[in-house]
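What you see is the complex with one protein chain gone and the rest in place.
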Amino acid sequence: MIDSRYKHIFLFPALLVLVAIIIFPLIYTVRLSFSGWDINRPGLDSVGWRNYARAFVDGGFWNSMGTLYQMVFFCVLFEYTLGFGLALLLWKQVKAGRFFRLLFIIPMCVTPVVMAVVWKTIFHETLGPLNDILSWFGISGVPWLSEATPAFISIILVDVWQWTSLMFILLLAGLMSLPKEPYEAAQIDGAGPIRTFVHVTFPLMAPITIGALVIRLIESSKLMETIYAMTSAGPGSATETTSYLLYIRSLREFQIGYTASLSIIYLVIMIIALALFAKLLSRALIGRSEART
Amino acid sequence: MRGARVNLYSGLKYGALIIWAVFVVAPFLWALSTSFKSDNGVTGGATYIPFLEYEPTLDGWAALFRDTSSGGISMQGPYLASLIVSLVSSGIALALGTLAAYGLSRFTFRAGPLSNSDITFFFISQRIMPPAILAIPYFLLLQFTGLLDTHIGLILVYVAMLLPIVVWVMVDFFNTVPTELDEAAMIDGCNPIQAFYRIILPNCGPGLVVAGLLCIIFSWSEFFFALTLSFAKVQMLPPTIVILNSNKVPWWSLSASALASVVPLVIVAFFLERYLSRGNLAGTIRE
Partner (left out) sequence: MAEVKIEGVQKKFGSVLALDAINLTIHNNEFVVLVGPSGSGKSTLLRIIAGLERETSGTVTINGESMAGVAPKHRDVAMVFQSHALYPHMNVYDNLAFNQRIRGVARKQVDDKVREVAERLEITDLLKRRPRQMSGGQRQRVAIGRALVRDPQIFLFDEPLSNLDAELRVRLRTEIKRLHRELQRTSIYVTHDQVEAMTLADRVVVLRDGRIEQIGEPDTLYQRPANIFVAGFIGSPAMNLIAAKASKKFLHIGSQTLATEFEGSGAVTLGIRPEDFLLEGPDTPGTIGAQVTLIEPMGADTLIFCLIDGRLEVSVRLPRHIRIADGDNLRLKLRRDSLHLFDPESGQRLN
């Protein structure tokens, strides 16, 4: 369409807000990362690269990255697989399909942190229903929140409960938008359901898969609220993710300058990792399905 | 034999759906049941069915209205604060975001080597920032401008968080509206702004509703900034509930308040499902 003078009126208000409220604070954080602002020495001074140097040998920080990656991996894996499965089940006209769809969408719409509080009561070792029900099957006293591995699992469980519905919605929408012709061709060719899935459905869904995975990866990398409500990164630091660590170091321990440097390092790593992931995934999925035709 | 195979298959299908459905409602049912309990329903171990295993009381729910001084929770304040901040920030984000999305969909922008899709990506990539990183600068910024612990301060921050969502939904939506409509309007005598709000906008219903509902969900459920940027004068729902957790508040009041705080969201979920099943968000993701 013809370029006009009006185009700036459309874009600029939003751009301005974004720049003011996100870019400037980010720049400020970079500046902070070069200062030694903490509870003993408040104020914007300059300590050069000292914070960054300290960050590289900060065991807790890198541990939290490791914990984060593990958690994100399992969460997104389960959410994607389960979400896809549910979407496939509800794809064709199903009795009470709308009822199920409505039910399944609820977890992602409710406040994560509040539901985490509810889940905490469920995971309670002596008074909670989970251990109670497990005891009917002969499994007794799982230390959900007081030991490392069970705590890890509990966080993942809650996240999967919450966000599988997002993947479900995205993937269902994707499935519904697929063209019918390849399926009719596959039917004529005599392909069974599994073969149809592997050779028709999955390749056609490739762009949607990538989009959904990237979205969920971005969101889950910020994993913090569930941990805050359920385990406070415990026991020890078994469930401490980077977001949580940044929160504690900056707003509880007030190591403002140092945490700023951690934030910058984290951001850079995340952006590179996400970009790489998206590129690799798209080459793997789309490259392959293009070759197949 | 085919009939039996089909029945087994659909039996498995429904079985799986029901299992997941149970998983989904389990926490809600547990919270509901717990909210009617009192001491004996909790301290002796897990109980489930009212009247059978424990005596239901309304203590939990009554506490919502009582003042904190008498051991209650007083949800009205936080409820109102969450309502105001959610609705206002969603409204502003919708307005600004839709304008920007329309601009990005219809015009070409150039800033050196960057163009439209880069700008759109810029908007959407803001979601990568964990709130934890922005906490300090925001804290200092709001303190400096005297907006700490105010509705306006939170609204400003929320608008910035919500813009990426609106832009994401609406850019794809506008891309599905043919440009002939804008062109017909301009030939009929509109300038681009008139074409936007007289012709294009009235046809945006579905997109706006979805974007708006998503905004409300995100802003109502936002926890981190509500926790760190407001404390006394403005209390939002999520931090209020979580703080109860550590205040040794009995399980029944806790469950009641948790449920009360998410009820509006369940209603929103209902509308969201309606609009999503009408429209088609697949295009939104195909980037």
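Letters are used for the chains, namely A and B, taken in the order the chains are written, and counting of residues starts over at 1 for each.
As a working rule, a contact is a pair of C-beta atoms (placed from the backbone, for glycine too) under 8 Å apart; a residue touches a chain by one contact, two chains touch by 3 or more.
Because the structure is a prediction, the values reported are computed rather than measured.
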(Q) Going by the contact rule already stated, which one of B:A184, B:I243 or B:V263 would touch the omitted chain in the full complex? (A) B:A184
(Q) Suppose we count only contacts with the excluded chain; which residues of chain B make the list? (A) 178, 180-181, 183-191, 194, 198-199, 202-203
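Quick note on the criterion: only the chains that are shown with their structure count from here on.
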Q) Where the CA atoms of chain A average out and where those of chain B average out, how many Å apart are those spots? A) 16
Q.
For a test of understanding, state which residues of chain B touch chain A in their complex under the given definition.
A. 13, 16-17, 20-21, 23-27, 30-31, 34, 42-43, 45-46, 48, 96-97, 99-100, 102-104, 106-109, 119, 122-123, 125-141, 156-157, 159-160, 163, 167, 179, 182-183, 191-193, 196, 217, 220-221, 223-224, 228, 237-238, 241-242, 244-245, 251, 254-255, 258, 261-262, 265-266, 268-270, 272-273, 276-277, 280-287
Q: Spell out the part of chain A that touches chain B in their complex, as residue ranges.
A: 1, 3-4, 6-11, 13-15, 17-18, 21-22, 24-26, 28-29, 32, 82, 85-86, 89-90, 94, 98, 100-107, 109-115, 117-122, 126-129, 131-133, 161, 165, 169-170, 173-174, 176-177, 207-208, 211-212, 215, 218-219, 221-222, 224-225, 228-229, 242-244, 246-247, 250-251, 256, 259-260, 263, 266-267, 270-271, 274
